[in-house]
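Attaching a single structure in structure tokens format; questions to follow.
Heads up, one of the protein chains got dropped from this complex, but the rest are sitting where they should.
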Amino acid sequence: MQRVACAYLVTLLCTAGAALTACHRSEQRQQYGSATVYGTAPAGNHAVAPPAASPADDGNWTMPSKDYAATRFSGLNQINPGNVSKLALSFTFSTATTHGYEAPPLVVNNTMYLITPFPNYLYALDLTKPGAPTKWVFKPKPVAASQGVACCDTVNRGAVYDNGKIFFNTLDGQTIAVDADSGQQVWRTQLGDIQKGETITMAPLVAGGKVLVGNSGGEMGVRGWVAALDEGSGKLAWRAFNTGPDKDVLIGSRFKPFYKSDQGKDLGVKTWPPEAWKIGGGTVWGWLSYDPETKLIYYGVGNPGPWNPDQRPGDNKWTTGVFARDVSTGEAVWFYQTTPHDLFDHDDINEIILADIPWNGQRRPVMFRPARAGFFYVQDRRTGQVLSAAPYGYVNGYRGVDLKTGQIIPNHDKDPKVGRVVRDICPAAPGLKDWNPSAFSPVTGLVYIPHNNLCMDFGAMQANYISGTPYVGADVKMYAGPGGNRGAFTAWDPIHQKKVWEIPEDLPLWSPALVTAGGVVFYGTMDGWFKAVDARTGKQLWQFKAGSGIIGQPISYKGPDGRQYIAFVAGVGGWAGAVVSAKMDTRDPTGALGFVNAVKDLPQKTTAGGMLYVFTLPR
Amino acid sequence: MTELERVRAEDQRLAKERQRIARDGPKLTGAKLEARLERTWRRPPGILGWLATVDHKEIGRRYIITALLFLALGGMLSLAMRLQLAQPDSNLISPQRYNELFTMHGSTMMFLFAVPVMEGVAVFIIPLMLGTRSTAFPRLNAFSYYMYLFGGLLLWVAFLLNIGPDIGWFAYTPLSGPQFSPGKRADIWAQMITFTEVSALAAAVVLICTILKARAPGMTLARMPLFAWAMLVVAVMIVFSMPSIALCSGMLISDRLVGTQFYNHYEHGDALLWQHLFWFFGHPEVYIIFLPATGFVSVITETFCRRPIFAYPVVVLALISTGILAFGLWVHHMFATGLPRVGYSFYTSASMTVAIPTGLQIFCWLATMWDGRPRFQVPMLYVVGFIVTFVIGGLSGVIIASVPLDLQLHDTYFIVAHFHYVLIGGAVFPLLGILTYWFPKITGRMMSETLGKIGFWMLFLGFQLAFFPMHFAGLLGMPRRVYTYPAGLGLELPNLLSTIGAFVVATAVGLFVVNGLYSLYRGAIAPPNPWEASTLEWATTSPPPPYNFAHVPVVDSKTPLWDAEGELPVVTGLRVDEKETLLTTVVAASPDLREPVPAASLWPLILSIAVAVFFISSIFSPWAVLFGSIPCAIAAAAWFWPKELNRNPEPVIT
Amino acid sequence: MSIQHYQSIFGNAATEVRQFNTLFVIFLVVCAVMYVAVIAFLIAGIARRRRAAEANTVEEGRHHESDPAMRTGLIAWGAVVGTGLVALAIASFVADRSMANAAAHEKLSITVTGNQWWWDVQYNAADNSKMVRTANELHLPVGVPVRIMLKSNDVIHSFWVPSLAGKQDLIPGRDTDITITPQKVGIYRGQCAEYCGAEHAKMALVVDVDSYPDFIKWWQHQLQTAPKPTTPLALAGYNYVTSRNCSACHAIAGTPASATVGPDLTHLASRRTLAASMPMSEGNLYGWVADPQSIKPGTKMPTIGLEPNELHAVVAYLETLK
Partner (left out) sequence: MSSRFRASLALLAVATLALAACDREERHSRAKPMGETVPAGTSPDTIWPGGTVPQTLDPRAKLYDNNAPAISQGQSLYSQMNCGGCHSHGGGGMGPALMDDEWRYGGRIDQIATSIAEGRPNGMPSWRSKLTEDQIWQLAAYVRSMSGQPSKDAVNSRADAMSATAPQTLTPRETVQTSDTAEQ
């Protein structure tokens, strides 16, 4: 009897031991925050920023993308890898709002401007005085009901300063110009209609005397457009729709798309079932870029509606693609469709970085696009021809991009099917990288990409359209992609299309990146860590724990005392952080269109907030 | 003490022992023996004795009466349906009520009448026909009846409370799934299946063991009556088919109660999983109903043609091959579900092949009639009615076995006609015949011949009037289970005729019941063998005493009563003061063991009540599965608690 | 307009149903012969009673012997039944095969989606902007093989137009299809043949087999969006329909209402039936819009309780949707 008892005890002990090691091992998955280096930054001639679109840094930060080329590169170099660890807090400011803060602080003429999420207050802080007291506050008072049609948190991606005025959009679809000094309203134009489900969350772009604004509401069956308002009067100059007949899409004689599949008459109607283009999505809620030399604006178009592809057979032109238009007349010059008949809500609104690259001997004007579908596009910005497209993370939804025809090659056993859940689609609906823009350093020639690593289960169903209500037609559950890390910060060499270094992150990265001439890259994590890493090696140099998750754009500016300051606003939210900012219940994995299943632990790791942090080197 | 002396001493001790204990009461004969056996085998008195009986005749009688009650209830439902369908666009009955009606009609007829009545007749007659005193596992037999009774009560009480099922008797998912059948209607149906399936399995085990181990000595397998063969094949089919429906109804209940994903096509479950599992049980089920009827026809034809069934081995092999083939053709119920066409051709040929054994059986019956001298009393009339009606159903079955034809005829009134021809024609006609045939054995009274004949002709003609027009209704495009149909499609006449026919059939069945009840009190007193039949059940009195046979008979031919000149040779040596029966070997039926027959006990009833509470409460909460099983375990333990065998061993009678 | 809706197998209006009819006749003949043989043998068995002397019965003490002819009769019977069944099986395979490869080269593709108690019909086209959506009705060009893809949004239904072809189930989560080659111009009626809930009996559809030019004319007409109402009553009806309950479930091309839960109403008035059960007429339209629950109790369309003036307006507008 004894022998049996002690045999029993022994087995009990070793099973307990095994259990302990198993859960221990799962704890220290590969250490987050430490970079794995794959190669070195390209020596010799590498990509540089186009001089017209990316003028020398004057210490100000007048638009979210820093310059028309959307480099998010600051020319200041007082802060360098050597002294960045000695950064100290200069001052803070609370925006008194708790939704996702995705905008950057703007700095011009020694004044900092902050635009908050709903109810979209605009603060002006006087940087000359210690503690930057508030000069004035402008309250646009947007309609409260607009919160009911804002699909992915009531965010605002930023305001823009241009010759004396601050331009910004409100959630209920108005574009407002405010005098930068007095804080008085100059003009206000109503562009969107919340009854149809339209909201505006993007940062406008001021170029060629025009304020360019696009709508959001792809999930509400809103028909997407981009509009240009006269900078002085706010009157509508032109509006180009992204679906419908050619006259609505402002397609005329100048329109020469590079690939045959994008050529044809009234494709905005022909590639849709009848009448479906009227509720077909294709909103513009992301980033625009402008090339002053050619006077062309570039922007990406959002996903077609509804998410259920079977309900909109055809290529669904002109959604999920890139338009180049003349800034003054809005006439389309070329278009490239990234994902015809989009299957997984891969809006193509990501940032478009203009650059010149060495191309057999001479300089070729291109654009870099780390797209949502997971491929890093390098395209000639005069014609839209795809020069190269390599995946910058794990992708199994698509097999690749055929460079001859420019067509993306889908992986048909991941095609969504009504009535049956398709599992393990990577990247998930938010894409390999969502709206949070990357930064490009002409000094190192690398593009610094804060992105996520998520896969999803996708169950399509028939969507019912009622204007002003969500028109999605899919149940989604997202979860961490291969490797178990839900995010990654990748330094990408656009010429040789390969990773230079990559930092795996536990939570998805939803904050834009900032790179400085001093060779330091700044980004924030969703649980509130603001990190500085070496632009060449990716080694972490310094980090600071903010009060809430960071999804706002960090900036670097020269203060009135000539010193370099780093500033950002911490306030978790957006699609990824809605589980915290909208107080959602994590027992429902399909919440926030499936994102809750991927970030069930976020409510334990951060709370909502809206706090400005400004750092500088101690005297 | 040498070995020899020791053995001799042992013999003397046993011999003295034998004198002291009354064994087969060599001194007891005739009335005294029967009185003594009566006192041993009598049912304990009073209501508790009535509930605790394990006498297979009591349980068989209850099975038959309950099943006939459900036949009447199901029949009334069909009359209500026929009234609603008498004219086009009628709103006599609301759609919801009509859907409940046809679901209850189907479920009652299939699960609460057809299978139980066959088991009931078998449980009553098989021990008598095999010449033994009791079935094997008599308490399990009692338990089987109570489970069947509680299953029927569950379904019908729910129907009266307006929470009856409205999902059809085969409850296809996803209509019967959690989303499209709110409330507890579908759960009650699925739990009724669990009840009847446990009862059928129990009865099948009882029948298999009785047929294989309790036959009269000398009744080898080759001399066993054809009805016993039919019930053996049916019991084995029950054992192999019931688990399939237990599985799918269990999965349906867990889908509906705790949200598992078995039939959820979104989470890679499949709506067709239900159909495959259901019909894998479904088709053997209809043969479980039909094969006993072939046994009945063989018994009646043999007796009324005054000669054994022609080609006995062919009929036996036909029964066995029908039993086996029945498991290979369930997909012919699913020809319209878009499965691969090549697969369908296998099932077409399997469905055609199953017609051959039945065809051979029919030839053998006709040959027996041709070679014998048939006397057309009521049972034989039902056999002739069976041949005329069932063969139409069988041939329409061959028609719908072909895929292209079934694609037009599936789920139309052509199918309703087909299965009524094979089920009423194939099973109810022989059943009414055999009830008339064995009524004297069960009640001791003869049923009236004139009332019987009137009833037969009314049933036969009423049946053709009711169900033949349904073939045309199907061809004219009337789908199954529609609570109404528009005017102008030519469906008015067939439906009107069917309604009239239905009422004629109802009166005919009513007449049969009246004939039964009347004969119960004023029928002629039945001698032991009124039909001069050949099988052993006619060797005892009508109704048989509790112990069936004073002495277990010995058999040496297929038709013992016809071949035994004087008295049947018998076996002596079974105890008189204890309930004891004789077990014989499986093939040769040579005497093997003396088996003590369990006394009457209330535990089967108590266990079935506990199981009923367990099943019904697990419709409402998953915790019932845990807490409900404790009383069941206690009752089962009490039932199987070993009785200490204080009696000393008995020498084997050589 | 009560047209004789033809819903019977004898409609014989397509190659599939013609193949069925020929095969059905073959089976009927063979089965009739077998039945006559059985009944003849039965009658012989009964009539033979008069020659009692030769019967081998227990009374004559000969019940253990059998007439030797019966053994050969049994073998012959088995052979006849066997060969008859094999012949029928082969005939069935041949018919099945010819139906299967008829499905290989279809010219027109339609997707029918079953819902609880109505049919959502969608004509697919290479040029997606030429797709047509209608309900409870099919227009087929005569002589052109058409492949109908069958899907279901809720439970199992079964697509069955007896005058044209056999039935095929619509199963949620599975894609099945059926090929029909109509050969005779005319109106044929079909019905759901798999029990699908409370109103399974009122889930019918009408198939209009037209000549090719008529079919093209019908298709062009279906592509047009709904005309703007002209009379004030119809305009009031338009305002009610596009702003109130109707637009939550129904779609009318050319108006803001584009919900997909209920049938598409763009060309409602030009359809032959209403609510998958009644012939289209003004009286039926009034009855149905006023109180659908009393016509099809349990249907998903609610009884809104319209005021009389609203009812007149709505029906007036619906009748402009030709």
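Annotations for the structure displayed:
A, B and C label the chains in the order they appear, each numbered from 1.
Here is the rule we go by: contacts are C-beta pairs under 8 Å (C-beta built on N, C-alpha and C of every residue); 3 or more make two chains touch, one makes a residue touch a chain.
All values reported here derive from a predicted model rather than from experimental measurement.
The hidden chain, counted over the whole complex, makes contact with A, B, C. Screening A:Val472, A:Ala491, A:Ile550 or A:Leu612 against the full complex identifies A:Val472 as the residue touching the chain left out. From the options C:Gly73, C:Gly254 or C:Pro297, the residue with contact to the unseen chain in the full assembly is C:Pro297. Although one chain is not drawn, the whole complex shows that of B:Arg82, B:Arg139 or B:His265 it is B:His265 that touches it. Checked against the full complex, the candidates C:Lys107, C:Arg244 or C:Lys322 give a single residue touching the omitted chain, namely C:Arg244. Across the interface with the omitted chain, chain B contributes residues 47, 50, 96, 157, 160-163, 174, 177-180, 182-185, 255-259, 261, 264-267, 619-622. Chain C residues in contact with the hidden partner, per the touch definition given at the top, are 154, 172, 198, 243-245, 247-249, 261, 290-291, 293-294, 297-298, 300, 302-305. Listed by residue number, the positions of chain A touching the unshown chain are 119, 144-151, 219, 421, 457, 459, 461, 463-464, 466, 468-472, 475, 477, 578, 582-593, 596.
In this text, only the chains that are shown with their structure count from here on.
One inter-chain figure worth recording: chain A and chain C are separated by 52 Å, centre to centre, where each centre is the mean of the chain's CA atoms. Centre-to-centre spacing of chain A and chain B amounts to 72 Å, using the average Cα coordinate of each chain. Averaged Cα coordinates give chain B a centre that lies 38 Å from the centre of chain C. Along chain C, residues 172-174 each make contact with two or more other chains. Residue numbers of chain A whose C-beta contacts span two or more other chains: 419-420.
Interface residues of chain C, counted against chain B in their complex, comprise 2, 4-5, 7-10, 17, 19-20, 23-24, 27-28, 31, 34-35, 38-39, 41-42, 44-46, 48-49, 52, 55-59, 63-64, 66-67, 70-71, 73-74, 77-78, 81-82, 85-86, 88-89, 91-93, 95-96, 99-100, 116, 150, 154-156, 158, 160, 162-163, 165-169, 171-177, 189-202, 204, 277, 297-298. Put simply, chain C touches chain A in their complex at residues 113, 124, 127-133, 151, 153, 172-174, 223, 225, 247-249, 251, 253-254, 256, 258-261. Of all the residues in chain A, the ones that touch chain C in their complex are 269-275, 278-279, 311, 313-314, 418-420, 462-467.
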